[in-house]
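Here it is, the structure in full.
Apart from one protein chain that is not included, each protein chain of the complex appears where it belongs.
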Amino acid sequence: MAMNETDQGYLLPCGRDVEAVWDRLDEIDAHELECPHCLGARESLRALRAATEEMAHDTEEPSRALFGRIMSAVRAEVRRGELLPVPSDAAGPIHVSGRAIAAVLRFAADTVPGVRARHCQVVARIDVIDVEMKLAVSHVNLTVDLVDVVRERVTTAAAARVGVRVNRLDITVEDLYDL
Amino acid sequence: MTAEHVITKPVVAAVAAHAASGVTGVVRLEPGIAGLVGSVARAARQRFKGLDPVPTEGVRVRMEDQVWVEVDVVTSAVDQAVAVARAVQRSVARAITEATGLPVAAVAVFILDIELS
Partner (left out) sequence: MTHIEVVSAPLDDVTLVTRAREGDVRAYETLVLRYQGQMYRFALRMLANRSDAEDVVQEVFLTAWRRLDQLQEGAAFVAWLYKATTNRCLNVIRARKPQTEVEPDAHEATDPLPERSAEVGEQMAALSRALLRLTDEQRACWLLREVHSRSYDEIAQHIGSSVTVVRGRIARARVQLAEVMAPWR
């Protein structure tokens, strides 16, 4: 494809810009019908486009081992975070990972339709915990009662799944995840 | 009087680990002290100075005229975490006393993770 590189781009000998030909590959005008340069360029660009679409739809995946290597490295660097004391007796102290509690509470919040818990922080206050949680909600499910339902599920899960009482529970709806 | 222990610390740790692993709701013991952080945890562990870690078992033991034990576990969300911890305390204390004849002063349980499924 003979052409000249100029400040304006790449020009075919007939003066047409290659990018312009590319942009209009599915239409054709009077000049292009007659012009061997344009016709040649269009054929080449069509072939390129077809091959490009092939490549864009290619689904070659990396080896399964790659995922394993990535996650091994990630897990090796997990920071445990705080261990929170929970009420215990003379048998000995009991501590639970704050992150583990947060995951349980998120899970409980997620059981409410249209709710996705995001930020969740748990702080130990002697015999109880304070929780701060932020939610993303589906606009379909957003109602006045929704936070109350989440509140109930979270409080129940804290007692039933972990064995701690929630003192303070701050829940904020911070985002609509489907809009 | 220095106590002479017929049963060594690693054995006691193994007894503790075995007892803890068998408790319903314990998924596994966590190998090693996987980065216990936080001043609260550190303060709790002040009471257990001189413990020998058994890194591969997630158990730490101190023995004098009594036995002090720390256990790191992962529990299942199906069972209440604190209830599982209490069961671990009972089970470990009973197993160690049976094995050594020594009273168990305390079993400290650290739940490092709760498996949700």
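We call the chains A and B, going by the order they appear; numbering starts again at 1 in every chain.
Going forward, contacts are C-beta pairs under 8 Å (C-beta built on N, C-alpha and C of every residue); 3 or more make two chains touch, one makes a residue touch a chain.
Please read all numbers here as calculations on a predicted model, not as lab measurements.
Engineer: For the chain that's not shown, point to the residue among A:Glu34, A:Glu152 or A:Asp175 touching it.
Structural biologist: A:Asp175
Engineer: In the full complex, which bits of chain A touch the chain not displayed? Write them out.
Structural biologist: On the chain A side, contact with the omitted chain comes from 1, 3, 9-10, 18-19, 22, 40-41, 43-48, 50-52, 54-56, 58-63, 66-67, 69-71, 73-75, 77-79, 81, 99, 102-103, 106, 110-111, 116-121, 134, 136, 160-161, 175, 177.
We adopt the following convention: only the chains that are shown with their structure count from here on.
Engineer: Need the CA-centroid distance for the pair chain A / chain B, whole Å please.
Structural biologist: Taking the mean C-alpha position of each chain, the two centres sit 39 Å apart.
Engineer: Once bound in the complex, which stretches of chain B touch chain A?
Structural biologist: For this pair, the touching residues of chain B are 34-38, 40-41, 44, 69, 77, 80-83, 85-86, 89-90, 93, 106-114, 116.
Engineer: Mind pulling up the chain A residues that touch chain B in the complex?
Structural biologist: Residues 79-88, 90-97, 99-101, 103-104, 107, 124, 160-164 of chain A touch chain B in their complex.
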